[in-house]
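Reviewing the structure listed below.
One protein chain is absent from this view; the other protein chains keep their places.
In order of appearance the chains are A and B, and numbering begins at 1 in each one.
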Amino acid sequence: MTGALVIFFALAALAVLGAISLIVQRHPIHSALSLIVVMVALAGLYLLMGAEFVAAVQIIVYGGAIMVLFIFVIMLLNAGEEERTNFSRLATFAGVPLALAVTGLIGAGIARSSASLPAPEPGGVLTSTRTLSTLLFSEFVYPFELTSFLILVAILGAIVLAQREN
Amino acid sequence: MVPTNYYLILSAILFGLGTVAFVFKRNIITIFMAIELMLNAVNLAFVAFSQSLGKPDGEVFVLFVIVVAAAEAAVGLGIIILTARTRRSLNVERVDLLKL
Partner (left out) sequence: MSDFLTQYAYLIIPIIKVLILVVIVLTVDAYLTWIERKLIAHIQARWGPHRVGPHGLLQPLADGLKFIFKEDPLPSHVDKVTYFLAPFLALMLALTSLGVIPFGPQRFKVFGYETGIAIADVNISLLVLFAITALAVYGVALAGWASNSKYSLLGGLRSSAQMISYELALTLSVVGVLLLAGTFSLRDIIEHQDNGNLGLLGWNIFGFSKDGAGFTQVIGFLCFYIAAIAETNRIPFDLAEAESELVAGFHTEYASMKFAMFFIAEYTSMITISCLATILFFGGWLSPFPASWTFTYYVPSVVLIPLGLWVIFDGLRYETLLGRVVLPGVGTVLAVIGVALIVFPPVNDAIQGVFWFLAKVFTFLFIYVWMRGTLPRFRYDQLMSFGWKFLLPVSIANVVLTSAVVLWRMH
């Protein structure tokens, strides 16, 4: 049980607990806080794998901007606790075991196909920001420009949508 | 070191939990958060493969996924604010008719 495995299991348990808490909590703010815990745990996992820039971007953009946006909207709309719904008993009794079965199927498929992966162990290769940026501006410059255009469109759309009617 | 399988199984579990949350929750904003959880699970798979194969292409793609998720969150939350204003409820079961 090396140190890396211990850290991996701790962070993975934290991520799974956060995801379960997202489902179980009744108030949307508590679900948002659980999602923030999941994102920070995933950032820790990225660091463990050696992707340091992606880990920092995950916390800064996802955890520090997108989730803040979610929390602002929940506060602004004054979202309360979820109402109890009794629309479908079948969904509760058959749905959760089925979801677990599908997840188990995917997981078993992945575990079984481990022989076809070229190198079984990640980590130890520290991807520097220089490598990423060289790639981003040489091979991926067209998607890069397209995503900046996408952000511009999203900004315009969000401003128009959230305007008050005059 | 940690085998790649472990990361992929964790990604599958998180994706499954995101799907469960997407199907079972009633609040629009919580459903949106479940979509973000699924995107995060996919990001984890991308980075795991990128490190295992030794090429940084996967991590560049993760940056693109994060950017697209941000744009989608902005526009989606704008739509949610409008819907909540007109229908005065965040319950997704009440948004089932084209006319109010």
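One rule holds in what follows: a contact is a pair of C-beta atoms (placed from the backbone, for glycine too) under 8 Å apart; a residue touches a chain by one contact, two chains touch by 3 or more.
For clarity, every value in this text was computed on a predicted model and none was experimentally measured.
Among the chains on display, the ones the left-out chain touches in the entire complex are A.
Touching the missing chain, out of A:I20, A:A56, A:L135 or A:A162, is residue A:A56. Of the candidate positions A:A4, A:L17, A:A65 or A:L135, contact with the hidden chain is made by A:A65. Checked against the hidden chain, the listed residues A:M75, A:V141 or A:L156 yield one contact partner: A:M75. For subunit A, the list of residues touching the undisplayed chain reads 27, 29-30, 33, 36, 43, 52-53, 56, 59-60, 63-65, 68, 71-72, 75-76, 129.
Here is the rule we use: only the chains that are shown with their structure count from here on.
Chain centres here are Cα averages; for subunit A and subunit B they lie 6 Å apart. In the complex of the two chains, the subunit B residues touching subunit A come out as 1-10, 12-21, 23-27, 29-30, 32-34, 36-37, 40, 43-44, 47-48, 50-54, 56-57, 59-60, 62-64, 66-75, 77-82, 84, 90-91, 93. For subunit A in complex with subunit B, the residues that touch the partner chain are 2, 4-5, 8, 12, 15-16, 19-20, 22-23, 28, 31-32, 35, 38-39, 42, 45-46, 48-51, 53-54, 57-58, 61-62, 65-66, 69-70, 73-74, 76-77, 79, 82-83, 85, 87, 91-92, 95-96, 99-100, 102-103, 106-107, 110-111, 114, 117-125, 127, 131-132, 135-136, 139-140, 143, 147, 150-151, 153-155, 157-158, 161-162.
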